[in-house]
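The other protein chains are all here in position, but one chain of the complex has been omitted.
Labels run A and B following the written order; every chain starts at residue 1.
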Amino acid sequence: MKNLLSMEHLTNEEILHILERARAFENGEGSQLARSYNVANLFFEPSTRTKTSFEMAEHRIGCTVIPFDAGFSSALKGETMYDTVKTLEMIGLDAVVIRAKEDEYYNELLEGINCAVINAGDGAGQHPSQSLLDLYTIQKEFGTFENLKITIVGDISHSRVAKSNAAALTKLGANVRFLCPEEWAGQFEAHHSWDELIHDSDVIMLLRIQHERHSVSKSFSKESYHEQYGLTVEREAQMKDGAIIMHPAPVNRDVEIADELVECERSRIFQQVRNGVFARMAILETILKGRE
Amino acid sequence: MKNLLSMEHLTNEEILHILERARAFENGEGSQLARSYNVANLFFEPSTRTKTSFEMAEHRIGCTVIPFDAGFSSALKGETMYDTVKTLEMIGLDAVVIRAKEDEYYNELLEGINCAVINAGDGAGQHPSQSLLDLYTIQKEFGTFENLKITIVGDISHSRVAKSNAAALTKLGANVRFLCPEEWAGQFEAHHSWDELIHDSDVIMLLRIQHERHSVSKSFSKESYHEQYGLTVEREAQMKDGAIIMHPAPVNRDVEIADELVECERSRIFQQVRNGVFARMAILETILKGRE
Partner (left out) sequence: MKNLLSMEHLTNEEILHILERARAFENGEGSQLARSYNVANLFFEPSTRTKTSFEMAEHRIGCTVIPFDAGFSSALKGETMYDTVKTLEMIGLDAVVIRAKEDEYYNELLEGINCAVINAGDGAGQHPSQSLLDLYTIQKEFGTFENLKITIVGDISHSRVAKSNAAALTKLGANVRFLCPEEWAGQFEAHHSWDELIHDSDVIMLLRIQHERHSVSKSFSKESYHEQYGLTVEREAQMKDGAIIMHPAPVNRDVEIADELVECERSRIFQQVRNGVFARMAILETILKGRE
């Protein structure tokens, strides 16, 4: 593993190795890297948790983080992604973590770039580090992925998380179902009612309504979305024993999920954030070690 | 002391402890913290000196500063302050330093948050770290607060500094007077002329005219403000021996104070900046130690 671009490039073995290293880090093990590496985080879209989570992970495995202010960079002068990353490589960066608006922006970086590239989200494409922390959260809970019933709810067609997770979970043996309004199903076959899904789901994975990308919907107000597709207090009461709630956050309270459920017993929403640091330490370590 | 939210929450003993630790730091003493802590600075409003001062203080007491770009964060996606801070806590932050537009934003953070919260300015509310550095500056100069005549000049009603300082100084035994145009007195009883105040003030504490919050005044140009309420060269000449001039900065030269007085012998304006690093080291140490 020389880069992390898309979940589709990862074998089950690679995924399970990263989860194992995440667990080792959570148990207090140190990094296996031979030296300190220089890393920069290039976030061309707003983010709190992903960027800060990577910063913390980098710090914890002994990397030096060289600040890069994407909102104020030469990209504003029309520089290509290739030239920006090549420049950072020549400055001495060993790895760059990138979030960008363009789907598969990393295709530009496959040739001629020698520093490691970690995709922290590409447009409406993939978000593999989020996917790996989600997998880690599920594995911690259930020990396995085999035959788990996992329901992904929301704007499937625009969600990086949905696409990354659906591919990976299926490959690992889980049974993935989708719930969303007709117009948001995209290429996927989706359910349109909670009735068939709420009772037997092991994991309910809510997606964020992305105000940035489009308004909730022409056909839905926030209130009517919550009523039809949100996880209400009534629906949570119908979930089976041991089932958990996940959300990549930031949460729109009372839209995707009722305000009072965000920190309820079933919710792993803030645990996911905590797990994210361990997953990202594992990602960075695996990639940097693979280049030693 | 688990957090620093408002000067009103501090006892005189807590204030004097912080000033004592600030003095120890200025004298070259090291931090008494048992380990390195992770800190983030969340500045949702522009600031040079406060943010940079905290960054330096954090560095000097051995903290790791995890960068957080408030102008580019999930707050833009409508995330609540609670969710932002809870997220940072789960990522592993031990303390967050926050400046925000909303008065008493920290009320949201009193329950459910386990990391330390340090208020670096809330709307038109309080600015306790500025207040503590002002107190430290006065204590260094006079050794005591008892019976000092302290004149605060400017937009009292909108000033975080005025409110924090007036409360604390009065509690510590000083005699605080206000000077401002009628419309800026707010809840306070104010003088409207320098005549009764210029000769016997030990400290003249000028406030910044806050262009960001409102124009100087409908009734005043910058020139006429300077003439009526500014510290002119003529007025400085009437100050008593040993009296000092303070200003939280940034200074509007020739508005609050004549350009040539900014670095005059009586001025402690840049000394305040220097003292601020020691005061903030003391604040951070006291709060983090109180949680060990």
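By definition in this document, a residue touches a chain if its C-beta (ideal position, glycine included) is under 8 Å from a C-beta of that chain, and two chains touch if they have at least 3 such contacts.
Keep in mind it's a predicted model, so treat the numbers as computed, not measured.
Participant: Have a look at B:81, B:251 or B:288 and name the one touching the chain we're not showing.
Facilitator: Considering the complete complex, B:251 is the one touching the chain left out.
Participant: Quick one: say which of B:11, B:32 or B:48 touches the chain that got left out.
Facilitator: Among B:11, B:32 or B:48, only B:48 touches the chain that is not shown.
Participant: With the full complex in mind, choose from B:13, B:111, B:182 or B:263 the residue touching the hidden chain.
Facilitator: Of all options in B:13, B:111, B:182 or B:263, contact with the hidden chain holds for B:263.
Participant: What chain B residues would touch the chain not displayed?
Facilitator: Those residues of chain B that touch the unshown chain are 43, 46-49, 51-53, 55-56, 59-60, 65, 67, 69, 71, 211-212, 249-253, 262-263, 270-271, 273-274, 276-277.
Participant: By the contact criterion defined above, which parts of chain A meet the unshown chain? Give residue numbers in ascending order.
Facilitator: Against the left-out chain, chain A lists 38, 40, 64, 66-69, 71-80, 83-84, 86-88, 90-92, 112.
To be clear about the criterion, only the chains that are shown with their structure count from here on.
Participant: I'd like to verify one number: the distance from the centre of chain A to the centre of chain B, where each centre is the average of its C-alpha atoms, in whole angstrom.
Facilitator: From the centre of chain A to the centre of chain B is 40 Å.
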